[in-house]
Each structure stands twice: as C-alpha cells, then as structure tokens.
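A single protein chain has been omitted from the complex, and every remaining protein chain is retained in its original position.
Moving on to chain A:
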Amino acid sequence: MSKDFYTQFILPYAGIIIKICRAYTDNEEDFQDYYQEVCLQLWKSRDNFKGESKWSTWVYRISLNVSLSLLRKDKKISKKSVALLAIEEEQKPASNPFQEESLKLLYQAIKKLSEVDRAIILLYLEEKSYQEIAEIMGLSPTNIGVKINRIKKKLKTLLYGKVY
C-alpha cells in the first residue's frame, strides 16, 4: 500500500472505519485486526471503485462488508471451540474505549442488535440518507425507513428501559 493512498484515502476516513469496527468487536485485539483488514481491503479494492458514489460511501461499504464477514468467521471459529494460542496470556484491554459515558452506553446497546441492524443504525447515525443506506445494504429505501424506526425503538428500550 502506498503512503499516498494511506494518507489520502484512509486516514481522513479512519473515523468511519473505527466507528464501524468498534461496533462489531468486543476487544482491542479484534478491533485492531478488523481495522487492519478494512484498510487492506480498501487498498485491494481501490480499482473497483468507479466513482459512482462518494469515496466515504465506499469506505462504509467495505468496512461493513469486512466487519460482517470477519464476525461470521469468528463465530464459526468459536463454534468449533478453537482455543486461542497462549502467545501472550495478557488481560484483554477494554472493548469500549470511549470517554463519554452516554456514547459508551449507546455502543453497548448497538452491540446487542443483530449484525444487519447494527450496520443500518451506524449508517443512520452517520447521517447517511435512506437512499445511501439502501444502496450500501442492498435494501429498498422504504424498508430502511421501517427498519430504522424499529431499531431506534429497540435502542431506546435498551438504553432507558421500556418505551411506550
């Protein structure tokens, strides 16, 4: 990966990658692996970007695809009960590094959602239009609207208890 590519096309969008990877990982080690994989896939898929959408939309798409695929792989691995090699038996760092308490709680609530719901709400919170979310997720904008309302309700219940 060239330095130019990293500084021009990844660093300015690192926030997007971090926000998404944090939502799909439970510890620092996984987060770093996910982050790295996203960067690598962005580099490898750069030629597939045709400029039909914004680069940031591309970054969202790749970040979500990579996170979802790694999450599924991780689930398969844990199902097979593969114990981790004790290279370092260190205590895993906190999974939620945010300082702001409400943000921390919101992330915890987001992590309780299904994989797809997590992706939709992350895009919504990042102020992506229904159209853009629909394009990224491969769903219809109407469907997205319905889903977002349902997810928001669910999140409020998770954050504040029962919502009527």
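Going forward, contacts are C-beta pairs under 8 Å (C-beta built on N, C-alpha and C of every residue); 3 or more make two chains touch, one makes a residue touch a chain; residues count from 1.
Everything that follows uses one rule, which is that contacts and distances are computed from a predicted model.
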Protein name (UniProt record) of the chain left out of view, among "Hydrogenase maturation nickel metallochaperone HypA", "TonB-linked SusC/RagA family outer membrane protein", "Proline dehydrogenase" or "ABC transporter permease": "ABC transporter permease"
Chain not shown, touching residues in chain A: 1-3, 5-7, 11, 14-15, 17-19, 29-33, 35-36, 39-40, 43, 77, 82-85, 87-88, 98-100, 102-103, 105-106, 121, 125, 152, 155-156, 159-160
